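Note that this complex is displayed minus one protein chain, with the remaining chains in position.
Each chain carries a letter (A, B and C) given by its place in the written order, and its residues are counted from 1.
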Amino acid sequence: MKERIEMKYTQGFYPIIGKENLSRDIFSLTICCHEISSLAVPGQFVHIALPGHSLRRPISISSIDREAHTIRIIFAVKGTGTKDLSCLNVGNTIDIVGPLGNGFTLLGKDKKVILIGGGIGTPPMAAMASYYGENAHVISGFRDKTMVILQDEFKRYTPNTYVCTEDGSEGIKGFVTMPLEELLKKEHFDMVYACGPIPMLKAVAQVTERYDTPCEVSMEQHMGCGIGACLVCTCKIKTEHGIDFRHVCKNGPVFDAREVEWNG
Amino acid sequence: MKERIEMKYTQGFYPIIGKENLSRDIFSLTICCHEISSLAVPGQFVHIALPGHSLRRPISISSIDREAHTIRIIFAVKGTGTKDLSCLNVGNTIDIVGPLGNGFTLLGKDKKVILIGGGIGTPPMAAMASYYGENAHVISGFRDKTMVILQDEFKRYTPNTYVCTEDGSEGIKGFVTMPLEELLKKEHFDMVYACGPIPMLKAVAQVTERYDTPCEVSMEQHMGCGIGACLVCTCKIKTEHGIDFRHVCKNGPVFDAREVEWNG
Amino acid sequence: MADLNVNILGHDFKNPVIMSSGVFGYGREYEEFFPLEALGGMATKGTTLHKRNGSEGKRITETPSGLLFSVGLQNPGIDYYIENELPNLLTKNTNILTNVAASDKEEYLQIIDKLEQTDAPIIELNISCPNLSGEPYGVSCSSTEMITRAVRERTKKPLTVKLSPNVGNIGEIAKAAEAGGADAVSLINAISGMKIDINTRRPFLRNNHGGFSGAAIFPIALRMVWEAANAVDIPVLGIGGISSSEDALQMIMAGASCVEVGCAIFKDPYAPIKIINEIDQWCDDHGVKDINELIGAVEPW
Partner (left out) sequence: MADLNVNILGHDFKNPVIMSSGVFGYGREYEEFFPLEALGGMATKGTTLHKRNGSEGKRITETPSGLLFSVGLQNPGIDYYIENELPNLLTKNTNILTNVAASDKEEYLQIIDKLEQTDAPIIELNISCPNLSGEPYGVSCSSTEMITRAVRERTKKPLTVKLSPNVGNIGEIAKAAEAGGADAVSLINAISGMKIDINTRRPFLRNNHGGFSGAAIFPIALRMVWEAANAVDIPVLGIGGISSSEDALQMIMAGASCVEVGCAIFKDPYAPIKIINEIDQWCDDHGVKDINELIGAVEPW
């Protein structure tokens, strides 16, 4: 399509040049894709088509390498779509639309921030850690130590990393809000960024509100178009006029935690 | 399933151990499958399931190697199913039910027979040629020389091979009925076996009837169950009581040419 | 091992999985894959008064996640069935649903009268064949009730009526069957669908349209089963696009007492067996002791 060059969104088939199995059922794919790598910012996502599936699958961009023209995605096998995705290998091409959505608000690199990832919500924090470097404190939460991912990478960017596991099999026993609260108690932070399951995001939102610290959360919702046309991917947002139904794909996936209506 | 051992039909996932691209869009797969190779006879078929397709695809068994426990199938890419089939490679497994249907009637190996294959109907004649050896006269018809397959193999079994192409680009210019009629004029044959498009089968049936030579034809029809339960794969057969609707999968695919109702 | 037994239509079904009519002939072919006694039951090929040769031309084609067919009820006729197939089936230690089809009331009653003389345990009255000429009885409430009642008056056998999905009010239709005296309803039959060969500009099937079945139709079938189950007090046999234990469990939660597996068996000849085993496994994994707990267990919003 000759028009594509001037258009905002890109759809294409891009080669997979790297694949890793990070832990049981968690995979990383590195995709060579200049159009997306040159535009993408942390917190955005790609929408992936898989043969035999009528809906694309949204997956966050976990890191962006503008020099190598690559992006990396990290995903967990949940159902049939991510299962099929995990069967793609180096040398295969992948059908992607992206970059989609709004990324996290990036402050000056000298600002002090906390990055919180829960489970398969940790990957987008890799790009954030690479941006903020040692000014980032990275808290990751997992069910148990077999699920822990990305810690070596975080440690390359910053000395300040914290792992929590629900069963205490690695790092702190408990939830990400424990180190979060301790950090906020001790120091001033300019922003907290969080991605993970809703209960975690809600807890993080409550803590940051208590400490009056700005917080951005990345939300999930089942999607159709991925670009704001079909209105299926709602997120309830508090506005002056009451609750409004916004859309994760176009208005998000990143929202200001204070604006999200967490009850429902 | 422990019951499977005593059952007549087998369904299983079998490894592909050989793949060849015989000509444009024509592929051969060698499948390791003791259960099928030990039972199959020439003219039978296998029913192949492919992911994303609700119906299996019937493909003739082209050759059977009981020692190696393999069967070979040869198919043309026609639509989406055979396209997907052509994407399977050595090392993949293939989901097969078989062997299905009734094979050709095998006479004594000393009998003189004519084997006729038209286009993608030639493959089953490979197993027949291997059986009858030099007592077989093999006539193959193709649209043009780019479509010609299996001639080297036929020549290994018998010196009597004839190729016809519609455009004369290889062998005899014209239809398989030309060499057929010449052979029948010259000599007595105990049986003619034919597989190929309906118009060819019908022409062969007329010629053999004229020369009062027994003839068996392998018929095609769209299939559901492949074993005679769903009654979708009809072939009209002349009986004493008039026309009866028999089923290609269970009563065929091989029928006595004189019994087939060719008009309709 | 959960208890998978369901008692409906006056019989114990050792598990809730029945093979659906038309894909399974009279049981002789798939019996070469597994013993029929593994099944909760099986419905026979739709059988008519007289032998029928069925439709001309191609009878089946694939669609995305489904298939379109028109067999035109090829079958050897009720006398042949009674003489040659039924006795064999009665030895199989599973519940046999004799699926009966006709194009008018007289024919239905003649078939029923013949069956009444036999040990055929259950009748499944097919009033919904999408491939017969003329409107099937199943497309209106009044004709559904009328034909059900007419048959009911002639037979003491347990009677399930197989409904047509080509209606706008499946709940009302189910009620009409109930009012007519049905002991259960079976639904859905195949949906009326079409395919055109754009090169020949001809409908693919000689009947122009045909029956549309398979995984593709499951969401419609489930919704209809749910509507029917909410409308009637008699048991519902859930049919349409079931190809996994998850599908079967959805149907049961929607209100089906048993499910019928249809064309999924074309893809996987062991489909019904796997579904039975997986239902059993799922019940164990989820602390369900008795499958009957799950019937209609869905909690609507």
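In this section, a contact is a pair of C-beta atoms (placed from the backbone, for glycine too) under 8 Å apart; a residue touches a chain by one contact, two chains touch by 3 or more.
All figures in this text were calculated on a predicted structure; none of them were measured in a lab.
Undergrad: Taking the whole complex into account, name the chains on display that the unshown chain touches.
TA: Result: the unshown chain touches A, C.
Undergrad: In the whole complex, not just what's shown, which of C:Val6, C:Leu125 or C:Val167 touches the removed chain?
TA: C:Val167
Undergrad: Please identify which residue in C:Gly10, C:Pro64 or C:Pro87 touches the non-displayed chain.
TA: C:Pro64
Undergrad: In the whole complex, what residues of subunit C lie against the chain that is missing from view?
TA: Per the touch rule, subunit C residues meeting the hidden chain are 57, 63-66, 68, 139-140, 166-169, 191-196, 198-199, 201-203, 206-209, 212, 215-220, 222-223, 226, 241, 246, 249-250, 253-254, 282, 286, 297-301.
Undergrad: Residue by residue, what part of subunit A touches the chain that was omitted?
TA: 1, 3-4, 7-9, 11, 49, 53-56, 81, 97, 221-234, 243-245, 250, 264
Please note the rule applied: only the chains that are shown with their structure count from here on.
Undergrad: Edges wherever two chains touch, nodes for the chains themselves; is that graph a line, a ring, a star, complete, or other here?
TA: line
Undergrad: Where is the C-beta contact count highest, in terms of which two chains?
TA: Chains B-C share more contact pairs than any other pair.
Undergrad: Specify the chain most distant from subunit C by Cα centroid.
TA: A
Undergrad: Once you find the CA centre of subunit A and the CA centre of subunit B, what distance in Å lies between them?
TA: A distance of 55 Å separates the two centres.
Undergrad: Between subunit A and subunit C, what is the gap in Å from one C-alpha centre to the other?
TA: Chain centroid spacing, subunit A to subunit C, equals 47 Å.
Undergrad: On a C-alpha centroid basis, what's the spacing between subunit B and subunit C, in Å?
TA: Roughly 36 Å separates the two chain centres.
Undergrad: Would you give the residues of subunit C that are in contact with at least 2 other chains, written as numbers and ranges?
TA: In subunit C, nothing touches at least two other chains.
Undergrad: For subunit A, give me the residues that contact two or more of the other chains.
TA: Where subunit A is concerned, no single residue meets two or more other chains.
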